[in-house]
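Note that this complex is displayed minus one protein chain, with the remaining chains in position.
Entry: chain A
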Amino acid sequence: MSARVQSAPFDLAAELAGFGQGSGAVVTFTGLVRDEGGRLVALEIEHYPGMTEKALQAYGEEAARRFGLDGWRILHRHGRLAAGEPIMMVATAARHRAAAFEAAEYLMDWLKSRAPFWKREIGPDGPGAWVDARAEDEDALSRWQG
């Protein structure tokens, strides 16, 4: 039951030590920086200190209520992250796998479009464009609403 924002890399195995004990199912998702066929050497991720932590905590608590989770963890990095590095992870623990999978998808959909992070591309020649929000991500979120 924790949300964390940090610039340092993380070790998935260490983050999951002891997680989900007593549950029947644990699902984890890790997002990595794509190199986009060599076009990208890194991402610079900006966030809103204060609001970010509160938003992640709120989305985690909502997922726990909605899917009856035994546990959840959200970790999201900020700063300059090289291609191939992990950006973030979510982990969910539930009695059965359906709830754990669904809750992980729910959290990812919320993080994509409603957590205050902004990505900028860094190419071989330096900083490039800010990444645009994708309509697909907004659509994915709408399936959980209403």
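Structural remarks
Keep this in mind: contacts are C-beta pairs under 8 Å (C-beta built on N, C-alpha and C of every residue); 3 or more make two chains touch, one makes a residue touch a chain; residues count from 1.
Following the convention adopted for this analysis, contacts and distances are computed from a predicted model.
Chosen from "Conserved protein", "Molybdopterin synthase subunit MoaD", "Quinol dehydrogenase ferredoxin subunit NapH" or "Sugar ABC transporter permease", the protein name that UniProt gives for the omitted chain reads "Molybdopterin synthase subunit MoaD". Checked against the hidden chain, the listed residues A:K54, A:H96 or A:R143 yield one contact partner: A:K54.
From the options A:A42, A:M88 or A:A103, the residue with contact to the unseen chain in the full assembly is A:M88.
On the side of chain A, touch with the chain left out of the figure occurs at residues 31, 46, 48, 50-51, 54, 76, 87-88, 108, 111-120, 130-133, 137.
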